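One structure, pasted below without further comment.
Every protein chain but one is kept in place in this view of the complex.
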Amino acid sequence: MIKVGIIGSTGYAGQELVRILLQHKEAEIVWYGSRSYIDKKYASIFGNLFELVDASCMDDNIDELADKVDVIFTATPQGLCASLIKEEILSKVKMIDLSADFRIKDVDTYEKWYGIQHKSPSYIKEAVYGLCEVNREKIKQARLVANPGCYPTCSFLSIYPLVKEGLLDTNTIIIDAKSGTSGAGRGSKVDNLYCEVNENIKAYGVAGHRHTPEIEEQLSYAAGETVMINFTPHLVPMNRGILVTAYASLKKQVSYEEVKEIYDSYYKKEKFVRVLEKDCYPQTRWVEGSNYVDVNFKIDERTNRIIMMGAMDNLVKGAAGQAVQNMNLLFGLPEEEGLELVPMFP
Amino acid sequence: MIKVGIIGSTGYAGQELVRILLQHKEAEIVWYGSRSYIDKKYASIFGNLFELVDASCMDDNIDELADKVDVIFTATPQGLCASLIKEEILSKVKMIDLSADFRIKDVDTYEKWYGIQHKSPSYIKEAVYGLCEVNREKIKQARLVANPGCYPTCSFLSIYPLVKEGLLDTNTIIIDAKSGTSGAGRGSKVDNLYCEVNENIKAYGVAGHRHTPEIEEQLSYAAGETVMINFTPHLVPMNRGILVTAYASLKKQVSYEEVKEIYDSYYKKEKFVRVLEKDCYPQTRWVEGSNYVDVNFKIDERTNRIIMMGAMDNLVKGAAGQAVQNMNLLFGLPEEEGLELVPMFP
Amino acid sequence: MIKVGIIGSTGYAGQELVRILLQHKEAEIVWYGSRSYIDKKYASIFGNLFELVDASCMDDNIDELADKVDVIFTATPQGLCASLIKEEILSKVKMIDLSADFRIKDVDTYEKWYGIQHKSPSYIKEAVYGLCEVNREKIKQARLVANPGCYPTCSFLSIYPLVKEGLLDTNTIIIDAKSGTSGAGRGSKVDNLYCEVNENIKAYGVAGHRHTPEIEEQLSYAAGETVMINFTPHLVPMNRGILVTAYASLKKQVSYEEVKEIYDSYYKKEKFVRVLEKDCYPQTRWVEGSNYVDVNFKIDERTNRIIMMGAMDNLVKGAAGQAVQNMNLLFGLPEEEGLELVPMFP
Partner (left out) sequence: MIKVGIIGSTGYAGQELVRILLQHKEAEIVWYGSRSYIDKKYASIFGNLFELVDASCMDDNIDELADKVDVIFTATPQGLCASLIKEEILSKVKMIDLSADFRIKDVDTYEKWYGIQHKSPSYIKEAVYGLCEVNREKIKQARLVANPGCYPTCSFLSIYPLVKEGLLDTNTIIIDAKSGTSGAGRGSKVDNLYCEVNENIKAYGVAGHRHTPEIEEQLSYAAGETVMINFTPHLVPMNRGILVTAYASLKKQVSYEEVKEIYDSYYKKEKFVRVLEKDCYPQTRWVEGSNYVDVNFKIDERTNRIIMMGAMDNLVKGAAGQAVQNMNLLFGLPEEEGLELVPMFP
């Protein structure tokens, strides 16, 4: 039984980790960290877990925690994980960081886009970017996993095969993304109040969202050249879900069948990526509560562009689910353990 | 492995049965019945089940079906199950009817409130009302289970202990219920369009809703006398969930502790009924996707009334989950098999 | 042109006052008070008013304000208006208080239910309860109007005629109310975040909500005797709207026609109360954005109870609209001036 500690267990991603791990046969949560709710019963905050979780919230004592658990998840704001990490900890436990601290290899890029100083840049190189479908083998050997961002996961998986295969003019990639509101976190801001979000859609972080360099870095690895994109996220009045609509010019004429074959060749064996059937486009409702990413594409012969789409639950494959998938890899478990969640509709 | 057939598998309750049974270790669906979608791939209708269900929809051939399965769920409009049932079928398979056909023991009451003629009244007596928490032992012996209605399940479980213990003036019971829109079904009616339901709340079936006699019958058994109530359902702009707020005058002065003890004594051992802590009231979000009913109460000393509350997922404990709970009882399985679903939030 | 000052103009009720007054021919807002946003452009907070309002927010300087305007609206938390009021102010301007400070005549009751000390009890007697349909003539003469609460307005108008006519057993009145989330205010609380409210319904303030004594006081005047009720509010995932479902036992048998005639006799001439047609029940969507209260009833002969229902926009008739209606009365304008807003659907 893997002993698990969670730092930041009372945010939406933290709570989703709890929901998933409670249904995981090989893991047991022994530390519910939450600075904001120290000593408060976890189930008094999240009533869904009444009679399922008896524990109270703990402060962030990383040293004590490292002695008690096998793996630590940090589901915390940027900067916290980087400030906690040290050799002493990593020598005892595996760490899976759900924040952006170790996702970007270039520390200057990180500091520029996030506007904070990186507290432990020496660990950036060691950290493995935890996109299981791409870095599976590396993850298995890692001590520190940088769990990918929600938008990057969905964006990257939607276009990765075609970038890798060199089908796209990478100078033309535009990603228009839409996210449910749990992605905005559980902080008490006026902007996230029900009446401010409901009956509204807006773009935000236009040409400046922090997930941009993360997506670009991963696409650049796939393309073998520097890729620069436009990425525009939007806030949608729903709880969960990310939909990505990506556009790019095709380098040459290709048929539906050719492109479909490429997607299939990359994802056929991937349990958590579903390549949909022709003319059936991803919808967030079909993945809610599950670890699936649904992808598909449409070639527009008129403009010689391809529209690539992906849908995903931002809290599962975009956060807690992918983190558990990484944990499974780290501990030699079947990758899908605890993640065979059937999407819930409606 | 229990072989399962579902008649009406493309309604919301039918689809929820599929979602639950896919995660049930001892059951396998072999017949996805749906008159409206014959020969259509089930997963093309419910994209959440893509790569999880390969089957196509079948017509309602009860005789063929009875030869192939161990249990039939009918998740169909009123009247259908009553029109299908016959000795030949019941001698081969167990039946769990999610409609109201066999819930009400008095055929005149059924025909009056539902406005249709009962096609097989001779089976009403044999049918067991499938409220597991009350009729557990009878269900185990049954061939035909009448799965309780969504409102009745939540209403009844919220007030049952106090009625049974004789604490309430049963002439004063008023039940004000609120339901998510999946309760209205998947039929294409203007009234259920997004723009008609969203940003609105309304009462419906005022003083005439069909679940009234069902609640009254069960309460009457508990009270040992005829109980007549007011029941008013409301439609709420959300997908899932029923909240019941029930009012009654207390026959005598009682303390919080006394009432709490009663609730605990009835539900302590019931896995799927959670008696909340003091001043913590049921909310539909805390039970979403699960088989739980959360209940609690508040005594108003000023008016000598007690307010009893219950929250439940109408598609799970109010339909498909309870049906599977009944199936587990019918086949001697642990009652919670396939139903240990952690509520999903947000 | 009436010069208007608003204290608390950046809450939802305050902003709705602005929206309504901008369409009012005889009023002009000259003071947008908001402690939280001093010197900030009003239209930068509420983008709907871009190019319509050029002013910036002002601090709460009541003395300066009183010299500049003819009427002050206080759309502020409980206690503030009572702390500001004094003879010097009232001798210069009319005041319409949207908080509860002057609604309840018994200061002990106020202090007990609101848990704060009343700062200017001497003005309670003078203040007129601004329910125009009942106190029209008194309002015309007032200096200080206590604008009714949202739940009390809808609750009271739904049952008033029958209480006044002595048809109801006033010991049996139970009010089950449902409100949209704008009623919870614009404060940045976790409980009001989108993901906490969406896909959920809950009761709150059970047997202890502050609007209870306000409703009871007004019903007691109508009944000519002390009335004690149960009042249970619920939070509904929608922006606007209150629906009241009220229950009471009838003192004698009455027909639909008799009750309809009573309602009509009270409300026929009331522009803002619409008595719906038989079997057509109030829905919040039909009053959204308008000053209407829609009411209707259903007699349940089985239980000898009557179910009375009312729907209203909590920000209009339940707050800003009614406040403007009061302003019109105070200044001798047609009562409907600026309030002939057609409900917006969908």
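In order of appearance the chains are A, B and C, and numbering begins at 1 in each one.
In this text, a residue touches a chain if its C-beta (ideal position, glycine included) is under 8 Å from a C-beta of that chain, and two chains touch if they have at least 3 such contacts.
Everything quoted here is computed from the prediction, not taken from an experiment.
When the missing chain is restored to the complex, the residue among C:Met1, C:Ile38 or C:Leu52 that touches it is C:Leu52. Considering the whole complex, the residue from A:Leu80, A:Ile229 or A:Val295 that touches the absent chain is A:Ile229. Seen across the whole complex, the unshown chain contacts subunit B at 12, 181-182, 184, 186, 188-190, 192-199, 237-239.
Where subunit A meets the omitted chain, the residues involved are 172, 174, 176, 178, 180, 195-196, 198-204, 206-207, 228-230, 232, 234, 236-241, 243, 245, 247, 281-285, 288, 298-300, 302-303, 305, 307, 309, 311, 346. Contact between subunit C and the absent chain runs through residues 12, 15, 19, 22-23, 44, 46-52, 182, 199, 239-240, 274, 276-277, 280, 283, 285-290, 294, 340, 342-346.
The working rule: only the chains that are shown with their structure count from here on.
Chain-level centrality, scored on Cα centres against the all-protein Cα centre, points to B. Counting C-beta pairs in contact, the chain pair with the largest number is B-C. For this pair, subunit A with subunit C, the centres built from the Cα atoms lie 45 Å apart. Centre-to-centre separation between subunit A and subunit B, using Cα means, comes to 37 Å. Within subunit C, residues 195-196, 198-199, 237-239 each touch two or more of the remaining chains.
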